[in-house]
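Reading through the structure tokens given below for one structure.
Every protein chain except one is present and positioned as in the full complex.
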Amino acid sequence: MPDFLLINLILLLMVTLTGIAAVRARNLLGATMLMSIYSFLMALVWTNMDSIDVAFTEAAVGAGVSTVLLIGALVHVGSEEKPTKSIHWPAMIATVATAAALLYGTVDMPRFGDAHSPANANPVSVGYIQQDVDKVPDASGHHAQRPRPHGDYFHGHVPNFVTAVIVSYRAYDTMYETTVIFLAGMSMILFLRRRKDAP
Amino acid sequence: MIRDNLPVLLIVIPLLAGLVAPFMRRGTAAWAWVALVSWLVLAAAVALLQQVLAAPDPIRYPMGSWKAPWSIELRVDALNGFVALIVSSIGAIVTFAARASVEREISADRQHIFWGVWMLCIGGLLGITLTGDAFNVYVMLEIASISMYALIAMGRDRDRRALPATINYVMLGSIGACFILLGIGYLYMVTGTLNMVDMAERLQALQARWAAGDLAYRRTVLAGYGFLMAGFAIKLALFPLHGWMPNAYTYAPSAVSALLSATATKVGAYIAFRFMFTILGTTFCFRTMRSGEVLVVCGVLATLAGSYFAIRQNNVKRLLAYSSVGQIGYIAIGLGLGNAAGLQGSIIHLFNHAMMKSGLFLAVAAVVLRTGGADLRNLRGIGRRMPLTAAAILAGGLALIGMPFTAGFVSKWYLVAGALQQNAFVPALAVIGGSLLAAVYVWRLVETAYVQDPQPGTDVGREPLSIVLPAWLLIGAAIYVGVDANMTSALSEAAVRALGVLP
Amino acid sequence: MKDQMILRVGMKMMIPFILVYGLYVIFHGDLSPGGGFQGGVVIAAAFILYAMIYGRDEMHKVLPRGLSDALVAIGVLIFAGTGTYGLLAGYRFLDYTPLKPSEPGGAEAWGMSLVEYGVGFTVSMVMVTAYNEITEPAPDERKTS
Partner (left out) sequence: MDIAGHYNFWVAIAIMMIGLYPVIAKPNLVKKVIGLGIFQTGLFLFYISMGKIDGGTAPVHFPPAARHPQNYTNPIPTALILTGIVVAVATMAVALALVVNIKRAYGTIEMDEVEEIDHRDDQR
């Protein structure tokens, strides 16, 4: 897999450098543009790691909507950042401590890309890929027998495993994810809508 | 059919109601709708708790009927059911009381949206309480947090300082949520499942391997646990990480302070209980990680420092917020002791503190409504002008101190008993010392209300009974469980049994 | 940007394609990468572009505020309603089987599509609302301090 490794390393290097540049940029509009570039690069990283859905979302949301929102906010707040002193030591100590704790945890982790790690070889993810999960019979006797004796529950209707996970197996999470978005919209109306236009 | 679906009804009813409420166009209509629904939710919570106590095993509800580790399931045992009862009863009573206060403090054209967000906040808190899936905890936490940000920021109609208070909470709360997500990720990485029961079984198997000398994935689990607890400590406002709380509760609308002080931190405490006892297990938390000692130290410091800071405040809402920091210290002490009596004290205190604190905040909301502010000077002469309100503050204050025949006494009794069982004298002394400090700040409130003369030239008018009577309902409940502790001690015993500490 | 001829004409030609692409992403969520969320954002991008080029007042003629506010809630209600339908039909919450009891696998696919449409409505309209509100000029009649 040398090609994967090479592309991955180059992309990760670019992402990291863009992230540092976005944080360090004095001009907030510049920082916003760097954030947008950062999100696009991150989308590439995820495409390279075979998480197409996440890459798509990051490209649409991180590079698109977030940038629009940031620029919209900058129109109101101005794009100059006040100069600050070089290093904020308490923050640096907190950051280094957090990083140390996180790195301590990575030492015992399964190898990156391991198909036999506990997460990847678990029956849960295997079940999601084979789409061979049963339903629990309920009090009224529904689901007492399977629609098919073996194999794919969806009869091939849902080839995208991720979609099956987010809107069927774990639809409850997704429902509340949509509610989070609803709440964000309501908060924007609460905070920013002008008085006469309120619904 | 309703009996089989009670757990999900408890979550879906607030969701649907909260989605509809913003489109009622008038604040009062939205309030009436939300108040009605919150009583319905309370009824469902009571029925669910009865069902749980009658059933031998926890009630499990797989979403979408998918088999358990693949689906998200709700899992309700005595502890869940009890916390859901706390959240929904506070939600019902405070919603009922909040109308006058909200109409005064929030501009009229935003109230209908405010009530929708309010309902979703209650729904999110119930969602955290009932879920049996680790990642779902994070999603529900975000529902509750984002609605809390919106609710707290609505205080800016009265005081612009609500805005910086909220943005601080947004930053700290988001970092806390990220820590929780990191912790869940570390645990997912070594177990491969997100279902709490499944995760617990796999972690037990892993711990058996460690005991046999094979230290596979050990450091990953240790780091993951550390991040989870750090995240919960932020959400719970445990002492060194309580920074967001005083300002948020001070500048939030009074009704919001009453709701959040009683529910948000309690749910944070519950989820720490759940992860420590159900998922990782007592051996891991108390032997391998020594988190008992850490929690007791934080709890002792919180009790003393919180109460000390409370004494120095001149704003009643801020005083009560620091008092909450101290009271959360008691919960942490009981959790850190880890024996049956300590845990029981902790769980009883969840209930007691919710009742007392939201009762007190409601009484303060009545004062704000009539005098226009929550400073200590607004309290002057309240004893004569608003006798019921002042009496509510007095009774709630006595319960906070932990006088005999009030709720605080029962939980502190259990906590001291739990500490003495382990020959831990420092926490026992801290519980008593915290009560003494509480007596000082409660005395400041009572002295201002009853002894000092009212500010001349101000007329407060009639007491707002729509707020004061619900406040008395909450404080009355706090006093009732102090006199007759059978209900709470039986429930907490069942809850401790569900945690697996008692046989 | 109202006086930029090339932008006006170019956008007028592009916006239908953006909308169609957004709908494609939503409708094909179960077959290919994408789904309600991503498609919703793409659709929102079309409206936001329109508002940028022609001004927000023009966009409000196409998509009145009341409508976008209502669709925000209707999207989540479609999702929760699909779940509740399972409940009312005697199954469990979010069980899509009663949508087509004769073929449970197909019923799941039906349910997933419905739910994705709901997500698409909410996400696109929230993004449009967020854009509208964040670009709202500062109110003169209300001083917050």
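Order as written gives the chain letters A, B and C; numbering starts at 1 within each chain.
Note that a residue touches a chain if its C-beta (ideal position, glycine included) is under 8 Å from a C-beta of that chain, and two chains touch if they have at least 3 such contacts.
None of the values given here were measured: they were computed from a predicted structure.
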Going by the stated contact criterion, tell me the shown chains that border the hidden chain. A, B, C
Of B:K67, B:R160 or B:R209, which one is in contact with the hidden chain? B:R160
Can you list where chain B touches the absent chain? 135, 139, 142, 146, 149-150, 153, 156, 160-161, 163-164, 166-167, 170-171, 174-175, 178, 181-182, 185, 188-189, 194
Interface residues of chain A (partner: the chain not displayed): 1, 8, 12, 15-16, 19-20, 22-23, 28, 31-32, 35, 38-39, 42, 45-46, 49-54, 57-58, 61-62, 65-66, 69-70, 72-74, 76-78, 81-82, 84, 88, 90-92, 94-96, 98-99, 102-103, 106-115, 117, 119-121, 124-126, 128-131, 152, 156, 159-162, 164-166, 170, 173-174, 177, 180-181, 183-184, 187-188, 191-192
Interface residues of chain C (partner: the chain not displayed): 32-33, 37, 130, 133-134, 138, 144-145
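FYI, only the chains that are shown with their structure count from here on.
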Set B-C beside A-C; more C-beta pairs touch across A-C
Expressed in whole Å, how far the mean CA point of chain B lies from that of chain C is 35
How many angstrom between the C-alpha centroids of chain C and chain A? 20
Tell me, which residues of chain A touch at least two other chains? 135, 138, 142-143, 168, 171-172, 175, 179, 182, 184, 186, 189, 191, 195, 199
Which residues does chain C have that touch at least 2 chains other than itself? 69, 73, 76, 80, 83, 90-97
Please name which positions on chain A make contact with chain C in the complex. 52-53, 56-57, 60-61, 64-65, 68-69, 72-73, 75-76, 135, 138, 140, 142-143, 147-148, 152-155, 157-160, 162-164, 166-168, 171-172, 174-175, 178-179, 181-182, 184-186, 188-189, 191-195, 197, 199
Complex contacts: residues of chain B adjacent to chain C: 1, 5, 8, 12, 15-16, 19-20, 22-23, 61-65, 156, 160
Show me the residue ranges of chain B that touch chain A in the complex, using the header's touch definition. 4, 15, 19, 22-23, 25, 62-72, 107, 109-110, 113-114, 116-117, 120, 124, 127, 133, 135-136, 139-140, 142-143, 146-147, 149-150, 153-154, 182, 186, 188-195, 198, 202, 215-220, 222-224, 226-227
